[in-house]
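Every protein chain except one is present and positioned as in the full complex.
Chain lettering (A and B) follows the sequence in which the chains are written, and residue indices restart at 1 in each chain.
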Amino acid sequence: MNHLDELENKSIYIIREAYNQFKKIAVLWSIGKDSTTLIQLCRKAFMGKIPFPAIHIDTKAKFEEMYKFRDKWAKKWNLNLIIAVNEEALARGVRCGKSNSFDCCNELKTNALKQCMAKHHFKALILGIRRDEHGIRAKERVFSPRDQKFTWDYKNQPPELWNQYRSVSDDETHVRIHPLLHWTEIDVWEYVKREKLPVNELYFAKNGYRYRSLGCKPNTKPIKSNADTIDKIIEEIKNSKVSERAGRSQDKEAAYVMQRLRKLGYM
Amino acid sequence: MLVIGLDGATWDIINPNIARLPNLGKLISQFDHYTISLKQKPWSASVWCSLFSGKTPEEHQHLDFVKDGKIQTRDDVKVEFIWDILDKSGLNVKALNIPFIVPPYNFNLEFDPPGHGVPITQEELNAEIDLVTKKVLNILSQEKPDLLIAVYTALDKMSHLHWGEPALIDYYEKIDQAIGPIIDSDDQVLILSDHGFTDYDSAPIQTLPKITATGNELKGDHHPDAIAIAKNIPFKITQPIDLFNGLYNYFNQGKK
Partner (left out) sequence: MNDQEKPKLNIVFVGHVDHGKSTLIGRILFDTNSLPEQKISEVKTICEQQGRPFEFAFLMDHMVEEREQNITIDTAQIFFKTKSRDYVIIDAPGHVEFTKNMITGASQAEAAILIVDANEGVQEQTKRHAKFLSLLGLNQVIVVLNKMDQIKYKEERFKEVEKNLQDFLGKIDISPSFIIPISAFEGDNVTKLSDKMPWYQGKTIIDALDTFKQTKGTAEQSLRFPVQDLYKVGDKRIIVGQVASGTIRKGDEVVFSPKNTQSKIKTIEKLDQQLEEAVTGENIGLTLEDPLFIDRGDIASLANDLPKTTTKIKGNIFWMSKKPLSLNDSLTLQCATQETGITIKKITNRIDSSTLEIVADESNELKITEIATVTIQTDNEIVIDNFNEVPELGRFTLIRDGAVVAGGIIIKE
């Protein structure tokens, strides 16, 4: 078994465990490359038809191409698609990019999801978060409980051991499951390539720019790039990691500070 | 106006030992003082960031000193701080030793902190009190800044290492002695902390592992109750972002 097979198998196991424990479950599909990978893994886990809904949180400000993409593939994969929109906030005039970005995300994303979870009584949610995306995410567990306010008590996590993914869920909390936690950005691209998964053309360079990630249109800025194939994208990511580390090891001061932070337990 | 930060200061130490802290004692008996009960997580990097940017952690996204193994710099924190804004409108603002990043940040001045900004030995921890105090007095004697903000950061590490021990009270005493002349030099002084402290096992949050890499055992950890002592300050702080808002409104309406 190669590296991708190992990752894939681990993820499928997690997804099947989650479904076994929580019948009222859904998978979040943001139409990006990570959650599309997740959808593929779910399809594999259930031999084709995913027995629970896929939720797309629509802030009504996504790229036009994404909506077309979504509808096409939801049909092809026979997804039970739920589109979650915070109609009430939109009616109040909350818009992406217009209000300050915190309000926009909170109202149109977080609250939309909260409303959807409440409406359908979902007890668990499967998401495509990877550990290498965000520092704090590094402390995420595969099964991670959220409380009613969707906050996450990061230091008081239930212990998790290898693949005994068990978590408590009562009426007031829901559990988040992260089958892609052990995947890196490069792993996802390699998998997309191997499985020939459909991904939005915005990821590929056009006129010297491409999008590294696809958020809401007003908040997403493209990066300078000429990578117009998956192989070139992977090369680009690898190179940026190398130069990132090269920059670090040249910083003498940072070396001193890092050592000290380690001593105190900050790192 | 002077804003003095004491990282990790708590009423739980100040109140019972007030006899040994005459300068703070004088301030408390004459002016308003209260507790800031944090609703956001009591993590230094993100609270200092909130205090001076007016943004909540969800907004500023600056959650720790280190992200993805990289030490965060001023450029990584995508906000405008109160000093950036007031400076642009022509005021004389200086900020000294602000620990939302390591080494701590300075605005409009030069300062070399002990221990590369991460003091570890008792010598370095004590030295910070002297160096910060000297720098503040130096600035005040040469100019009259409209707003001067300075933070004593080493108290946090002392509290981690020596919670429950006499050494910590001695340290508070040293700080109290040092800030005496500072609080007398301005009509408006605000002293505050970014969070409080309590013993390690009862802390509602664990910011650091109990046993450090050098084998020391930490005695204390952060608590959400922070302090505020307000000498003639025309706004009150209930949550960290209130400091930014208070300063912003005050300075934009002109003085007094």
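Keep in mind that, in the parts below, a contact is a pair of C-beta atoms (placed from the backbone, for glycine too) under 8 Å apart; a residue touches a chain by one contact, two chains touch by 3 or more.
Quick caveat, the model's predicted, so the values are computed rather than measured.
> One chain isn't shown here. Among A:45, A:74 or A:214, which residue touches it?
Considering the complete complex, A:45 is the one touching the chain left out.
> Hey, which of A:60, A:182 or A:212 is the one touching the hidden chain?
Of these options, the touching residue for the absent chain is A:182.
> Residues on chain A that touch the omitted chain in the whole complex?
1-3, 5-6, 9, 12-13, 16-17, 19-20, 43-49, 51, 130-132, 135, 138, 158-162, 164, 166, 168, 182-184, 249, 252, 255-256, 258-259, 262, 267
In this text, only the chains that are shown with their structure count from here on.
> Chain B touches which residues of chain A in the complex?
Its residues touching chain B are 100-102, 106, 132, 134-136, 138, 155, 244, 248, 253-254, 256-258, 260-267.
> Considering only the defined contacts, which chain B positions touch chain A in the complex?
55-56, 58-59, 63-71, 102-103, 115-118, 120, 157, 160, 205-206, 208-209, 212-214, 218
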